[in-house]
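Complex shown without one protein chain; remaining protein chains in place.
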Amino acid sequence: MDKIIYLFEALSVANLGLAFVGVLAGIVIGALPGLSATMAVAVLVPFTFTMNPASGLIVLGAIYTGAIYGGSYSAILVNAPGTPSAIATTFDGFPMAKRGDGALAVSLATLASVIGGLVGALLLMFLAPPLATVALAFGPPEYFWLAVFGLTLISALSVGNLLKGLIGACFGLLLSMIGVAVIGADVRFTFGSQTLIGGIDIVAGLIGLYCIPVLIDLVATKDPHLKVASDSSGFRLAESFGILMRQKFNALRSAVIGTVVGILPGAGGSVASLVSYSEARRSAKNPENYGKGEPGGIIATEAANNATVGGGFIPTLVLGIPGTPPDAVILGALLVQGIKIGPQLFTSQGSIVYTFIFGLLIGTLLMLPIGLVVGRYAYKSIISIPKAALVPTIAFLTVIGSFAIHNNLHDSAVMLGLGVIGWFLNRAGFTPSPIVLGLVLGQIAEQGFVQAYLIGNAQQNVLGQFFGRPISLAIAAFAILTLFYPLIAKAIGARRARKSDVDQTVESRKADV
Amino acid sequence: MRIGTLLSTVVFAIGVTSGIASAQDYPSKPINYIIPFNAGGESDVAARFQQPFLEEVTGQSIVVQYISGAGGAQAWSQLNGMEGDGYTMMGSNLPHIILQPMAQDVGYTTDDITNVYFFQYTPDALLVPAGSDFQTLEDFVAYAKENPGSVTISGSATNSANHVATTKLNELADIQTTYIPFSGTSPSMTALLGGQVQGSFSYSTAALNQGEEIRVLAVAAEERLPSLPDTPTFKELGYDMVGGAYRGIAVPSSTPEEIRTQLSDLIGEVNANPEFVKKMEDAGFVVISIPYSEMPAFMEEREQQYQSVAETMGIETSSN
Partner (left out) sequence: MFKRVHDPLGTSVAAGFVLLGLVLAWTSQSMTAMGSVFPITISSAMAIVGLILIVRNIILGIRGMTPVSRSTGEGGVEGGSNMRRLLFVAAMIAWIALLPVLGFLVASALAYFAIMIVAIHERMSVKEIALLIVLGFAILVGFYALMSEILLIPMPRGLFF
């Protein structure tokens, strides 16, 4: 293990201090909706020019990983994903917080994030070059099917209300089309408005659809925002560990899914967490609990989204293709420093790369103590702050957060507009999650579809593009399985129930004897 | 402490709003440099290269900020609403500021953008994967001639510099290729490396990043690039194609003439620094110097160029 020497380099006091500060700053920025990992990384880039490259990378990596994790706080505590990666964390996190299990949810998110981050970083360290080929194996048809797979989650999110869920998803897909189209450059559905020409930013949509309805209802009544747990003391760490041990396969599977999806440029943490959430729910013993405050849901999404950090660096460092937007900023920083990216980086600049990966691992481990303390503090202040201060503060965050996405007030207007529409639709039984799913996955689905069609057309083999590629077919099969799994599970469950009835009678007879 | 911050913010804000542009002591405070794209792109990287050199010649700090959206249009449509005191400048990109308003109403026109300097461009580069059968541009063109429409070329977005380059090559070589637009340079490059498409139009900078994974068939520069000495130009291969994405700096239209010239001179000073030029060229940029005084002629020439390409691309010149 010649790599170990770099571990000691990463463990220098200065680098440890940098990682600590980076994680802490990242958590705070990530927790504020709209202030993203990309922004945090971009602001820090000039400062890192004065450091040596490895230390600079350690800070950037620490901020990045902290910000992705920090997004879970606002998702859990105020139903507003701090980053798009935390969308699926709201599904179960907020219901848990509402019923008084906020501390547990935050602890679980912390543990799962650390596991996800470690898996992602370890895969980056040991398997980066082979895994980078995954990014290349994914062409337009694969992205299309991946988005379709993500959309099948609608059937799970709108149990008993499938028609409304489908309408919501269509509405979300249409929202994703607003603005200048990447393919064809049509100006779509803007109705002449300058505000809409840039399209609806996913983050603005998220803040609006999830957070504004909560605020609107919050001012209307006297009830507190979150129920205060009977025993609000402590992290509930032992309980979290217990749950995590029972869900270890879920956590590991989600971390691997997160790493692989993170490798795909253009997919990112939001898709990773949605796909792993969908998988976790499908393979769970109690799928009906998902969406109502099931710890497994938080574990799946948080393990997956933090794994995308390591995963995203794989194509960035191996191919020079940034896997996620923050990676693009870091890649630019490397270029300005004169470091050449590519397959040779791991050999020619091994010391920088491995010091960085160890730094990422250390940053991820530091997230555990820092996250537990900050998370507990965040939870406590959310439940103890009076409503009269909580509501305007969250409202303030929604406005500046949506503004800060592109430093543009158009996004704030879009955010508020969607929020009011979302509140009204929710009243009529159209829940926000299918709309968000459509909004997040629409671009990926559409571009994948049209590009695959154009390529197929040029090769005179359109059907081959969609149905002639093994990875496509595998993803499509998973999509179908997820879609119809509730039916299959029911059938299996019914048979098993009959069988176990028989078993029980047999056993009770034995006991009699 | 809090009061201290508040006070300093008040003082700062008053200073900003009431700061009367005075040409004598310009620049006398930090200059905001707004990039109309996300961090990490070519515009951002180039600005980061400029930053320390600009700070040296101005003696002031240069604050790089980002206002992104709609391919830059969100920022450019706001430009003239900003303070014209010389302390706000914005990245300006060609062909974007010409093609965008030509194709649709994006909230600004080409004439609304007051460019003071164009300092670099990244020539278009035609790339194929390293393992491709196309060894030269000739191979590529010959194959495309035999199989009209079947060669796929990826690029970033529709009506973009990459799209213009593909259209122009089709026209000059009399071939028919299929342009596949992607949502950005990275997805476009991924599609090329993964063999989803046969070729890709990108910039010289991207060609350098990918190193040995790809082969650059030709670059659309006047002469060979120092960073890619073995790659021929389109010109020497017989295709009159020089172009790419030009990047410059623009100011709000209310900025006084004197300040515009001063700013142009300052940027020119950076451009003349051999250390800066070396850094830029190593990363694949081509440093050019089009100061404020030469701007009208340069813009007219570029506008005419894009006008003709736009017609073949089917962009209808809108009435505004």
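For reference, chains read A and B in written order, and residue numbers begin at 1 within each chain.
Everything below uses one rule, namely that a residue touches a chain if its C-beta (ideal position, glycine included) is under 8 Å from a C-beta of that chain, and two chains touch if they have at least 3 such contacts.
Predicted model, so just to flag it, every value in this text is computed and none were measured.
Visitor: Relative to the complete complex, which of the depicted chains are touched by the chain excluded from display?
Guide: A, B
Visitor: Sort through A:181, A:329, A:370 or A:383 and give me the one touching the missing partner chain.
Guide: Of the candidates A:181, A:329, A:370 or A:383, A:181 is in touch with the missing chain.
Visitor: Using the touch definition from the top, which of B:31, B:64 or B:219 touches the missing chain?
Guide: In the complete complex, the chain left out is touched by residue B:64.
Visitor: Which residue from A:220, A:245 or A:487 sits in contact with the chain not drawn here?
Guide: Touches the omitted chain: A:220.
Visitor: State which residues belonging to chain B touch the missing partner chain.
Guide: Within chain B, the residues touching the omitted chain are 2, 5-6, 9-10, 13-14, 16-17, 32, 34, 63-65, 67, 83.
Visitor: Can you name the residues of chain A that touch the chain not displayed here?
Guide: Missing-chain contacts on chain A: residues 35, 39-40, 43, 95, 98, 160, 163-164, 166-167, 170-171, 173-174, 177, 181, 183-186, 188-189, 212-213, 215-223, 291-292, 386-393, 395-397, 399-400, 403-404, 407, 409, 412-413, 416, 420, 423-432, 442, 445-446, 449-450, 453-454.
The working rule: only the chains that are shown with their structure count from here on.
Visitor: CA centre of chain A versus CA centre of chain B: separation in Å?
Guide: So the centroids are 32 Å from each other.
Visitor: Which part of chain A faces chain B closely enough to touch in the complex?
Guide: Against chain B, the touching part of chain A is residues 38-39, 41-42, 45-46, 135-140, 179-185, 187, 192, 194, 197-199, 201, 265-266, 315, 319-322, 325, 327-333, 335-336, 338, 340-344, 406-408, 410-411, 443, 447, 451, 454-455, 457-460.
Visitor: In their shared complex, at which residues does chain B touch chain A?
Guide: 38-41, 44-45, 48-49, 51, 64-71, 73-74, 77-78, 103-107, 149-152, 157-159, 178, 180-184, 186-187, 189-191, 193-197, 209-213, 279, 282-283
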